[in-house]
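Read through the structure below, which is laid out as structure tokens, and then see the notes.
For this view, one protein chain was removed and the others were kept in their places.
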Amino acid sequence: MRGNHFGKMFSLTTFGESHGAALGVVIDGMPGNLPVNLDDLRALLKRRAPGQSQFTTSRVEADEPEILSGVFEGKTLGTPIAVIVRNTNQKSSDYDSFKDSHRPGHADRTTQDKYGIRDHRGSGRASGRETVSRVIAGYFAGLLLPQTEFFAYTHSIGAIENGPATSSERSILGFTNTAASKEAEAFLLDCKSNGESSGGIVALKITGVPKNLGEPAFEKLKAELARAMMSLPGSMGFEVGSGFSVTSMKGSDLSKDSRHFGGMEGGITNGDDIFLKVAFKAPSTVGDKAKSGRHDPCLLPRVIVVVECMARIVLADHYLRQKAYS
Amino acid sequence: MRGNHFGKMFSLTTFGESHGAALGVVIDGMPGNLPVNLDDLRALLKRRAPGQSQFTTSRVEADEPEILSGVFEGKTLGTPIAVIVRNTNQKSSDYDSFKDSHRPGHADRTTQDKYGIRDHRGSGRASGRETVSRVIAGYFAGLLLPQTEFFAYTHSIGAIENGPATSSERSILGFTNTAASKEAEAFLLDCKSNGESSGGIVALKITGVPKNLGEPAFEKLKAELARAMMSLPGSMGFEVGSGFSVTSMKGSDLSKDSRHFGGMEGGITNGDDIFLKVAFKAPSTVGDKAKSGRHDPCLLPRVIVVVECMARIVLADHYLRQKAYS
Amino acid sequence: MRGNHFGKMFSLTTFGESHGAALGVVIDGMPGNLPVNLDDLRALLKRRAPGQSQFTTSRVEADEPEILSGVFEGKTLGTPIAVIVRNTNQKSSDYDSFKDSHRPGHADRTTQDKYGIRDHRGSGRASGRETVSRVIAGYFAGLLLPQTEFFAYTHSIGAIENGPATSSERSILGFTNTAASKEAEAFLLDCKSNGESSGGIVALKITGVPKNLGEPAFEKLKAELARAMMSLPGSMGFEVGSGFSVTSMKGSDLSKDSRHFGGMEGGITNGDDIFLKVAFKAPSTVGDKAKSGRHDPCLLPRVIVVVECMARIVLADHYLRQKAYS
Partner (left out) sequence: MRGNHFGKMFSLTTFGESHGAALGVVIDGMPGNLPVNLDDLRALLKRRAPGQSQFTTSRVEADEPEILSGVFEGKTLGTPIAVIVRNTNQKSSDYDSFKDSHRPGHADRTTQDKYGIRDHRGSGRASGRETVSRVIAGYFAGLLLPQTEFFAYTHSIGAIENGPATSSERSILGFTNTAASKEAEAFLLDCKSNGESSGGIVALKITGVPKNLGEPAFEKLKAELARAMMSLPGSMGFEVGSGFSVTSMKGSDLSKDSRHFGGMEGGITNGDDIFLKVAFKAPSTVGDKAKSGRHDPCLLPRVIVVVECMARIVLADHYLRQKAYS
């Protein structure tokens, strides 16, 4: 009820402050007998780990997952899966100056007001570090949907938009168009040297989507995906299919290309690819502090995998729900 | 679990097919001793009722609410409030041709696939008529937040954007700028005569917002609002504050004007006004059928009050939650 | 969150005060395409209806169910099923004297304290009349488990215990032993003439139980059944298998006859028959008021079918849950 729980049939409960002993997640609703590969989980975590390039914070966390329960001899037991990641680099002096101030757009002040207390060593639960738990859960959710592919990438950083894919790999900034990525790299380095930060838009394409996921009224799949994405730190907007641009299309235009609907009709998957976008604002830490290199100048490079993982969690949850009724 | 339930402390369960006996809602979590004014409820329902103008379907439903429980001598009892609205105009011959076909972007096909059965007399639960239950619940939610004002209006219809407010009243199409409304009226009449339909964007401003609503991780208030709005039929996108346009702003720009954040920091209300937008696609019914006048050429005129009501429900729910912990 | 909601995959939300306009239930989670027989539902409702004999209140309610949604051409649609029963005999003068007093063991006082308001025309939500909603839901739950039989009967009324079954039918007081029933009939008539009331114990045997229902930790099936039965008005105790008497058996005794465990091991059904008992206290209305004949001298005759229905609901819910994971 305090919002650290997500999902129904495939559900997660997360915990951990950015500068506490550990972060973690308990996953309830994982069927038994599914093979678990720790290296695959590590690879997923590495995609959101800091310190991978000059475009992310230099704070280095090993992010080594420890499985405490739910897995036995390499297979899921059907019991709750608890995984923790210890905080190894709890250097909090950077944050000391935030103790009595707050960053605009950040949770510093609202957290203090809401609870009457705050872990001023860092951003507590409002830290982007909280998303490590989501990536762990996303790994396990993915085991339930082996036929479904989730591919997120950078749609834009600042005003720089991705172009036609020139590679099947994502660049260090998440673009699939190499030229756009180079341009954005220069832009972000410039931001960084000026103590600035930038926002951007993540796009996600899901292929091999099972039909019949989502429920007709309040739990339309688009609503569930919206909630999942808008629960990410820094998110400001969400759209499916042709999204906001659809509002200037007429009914007959829409009916000519089903891609406008983003893979759902009436909020229920129809087997088409799901397509959605999530907008993220520029990080709140700016000025001298941002120049120190211990803050991300842009959330996108690290948040792309989190967007994929949240979608995996939502679809896994609805996949199990639909199984119950069919 | 089939998605007809919404909210936790202030929760609703809705029911009813568009051409069944009745639609309704059960509200659980209403405190006792609050005064209920049936005329206020009727007035709210009238705002989403069809047949109000040439811009909405000519299908006429009385939409007279009947309170079955939870209210005694004009006051809430603290027990579940059940309210129904009977379907009085169940003319379904219009839909007969949909029995074996489906409208692109509509739930006809996915409903049949999902349940193996469908009430082909109309759109069943996927009908916009389902929102009558949301308006009823929104009325009661509003009783919990008498100091908070919810004002939604048309941001745009098709390519026509609202201008500076020239009236404190909304026009028949929901604009606050008279000239823009006139232009849109002509546009929609043209759509109608051509069997066309149009999308649009609703904006919502909430003032007098209590602080500390929303939870830090998965139930950030922006996530809860996103889910609420993206559960509306025809919604395609959602944004808070400066939304998608924020992605091209730099961190230092953002920090200069707190309105960019839309009244929440870290997903928790800070007492500032909440500002959000919801994009709706053009209705699916086009061609000769649309010319008949029994379908809305644009969802906006009737959906504006529904957007307000969903926001009321979300805030009432989080208001009660926060009370528990403070 | 105010406790009018029960179940997860097969869930119900109930509403209605004893002297309000109607009572009812919304069932969410019913699969589509299942045949609905209104006469079967009426027959089930008749088993809990008052006025059937001199052993129940003479208050006569038609209890005619009206289906408002979720059923079309005799089949479930997969959408929420809403059913109401109107209160036709809202004679409340009997209760007028309770307006400013309260009956010991009854909810009169606690309801007033909790909500600050009370529908003094009757017992509001605390009335046994609330169970009409449970019987309706139990009918629909039963459609999901056609192979499972639920047979509840009177284990005892006052000190009079049921004997070996002499009939496959239940007597008017719910006994399967005719002699015991005759004895109890005389006892209850005596109670009634003295303005007295009596308690009793209901036994329930479930045969044809699917394996694997129930979850290992907090939602063991025995816990779910306990909660269901202890939510009934007047219930004071619950036991499974050999229950309280098992506490004086040694481990080796227990292992000789699996019936001691009541059909569950580790809280999960093993395919054996489920056996449980529920204790009910004597009704609170005693003295002159009880002599009037408008109150039940014993809850058992009418509560037996409610016990069956609550068990149906619990098993249907867990049946759907287990399907999701297997």
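The first chain written gets the first letter, and so on, giving A, B and C; residue counts start at 1 in each chain.
The rule is simple: a residue touches a chain if its C-beta (ideal position, glycine included) is under 8 Å from a C-beta of that chain, and two chains touch if they have at least 3 such contacts.
For clarity, every value in this text was computed on a predicted model and none was experimentally measured.
**Student:** Using the touch definition up top, pick the residue from C:126, C:152 or C:203 that touches the left-out chain.
**Tutor:** In the full complex, the listed residue that touches the missing chain is C:126.
**Student:** Tell me which stretches of subunit B touch the chain missing from the display.
**Tutor:** The missing chain touches subunit B at positions 8-9, 29, 31, 78-79, 216, 320-321, 323-326.
**Student:** By the contact definition given up top, give the residues of subunit A that touch the hidden chain.
**Tutor:** Interface with the chain not displayed, on the subunit A side: 1-5, 8-9, 11, 13-17, 20-24, 26, 28-29, 31-33, 66-70, 72, 75-82, 84, 114-119, 121, 124-125.
**Student:** Taking the full complex into account, what residues of subunit C touch the chain not shown?
**Tutor:** Here the touching residues of subunit C are 1-6, 8, 14, 103-111, 113-114, 124-126, 130, 156, 158-159, 191, 195-201, 211-212, 214-220, 222-231, 233, 235-244, 246-255, 258, 260-262, 264-270, 279-287, 290, 321-322, 324-325.
Convention: only the chains that are shown with their structure count from here on.
**Student:** From the mean C-alpha coordinate of subunit A to that of subunit C, what's the distance rounded to whole Å?
**Tutor:** 46
**Student:** Residues of subunit A that touch two or more other chains: which are they?
**Tutor:** 8, 216, 321, 324-325
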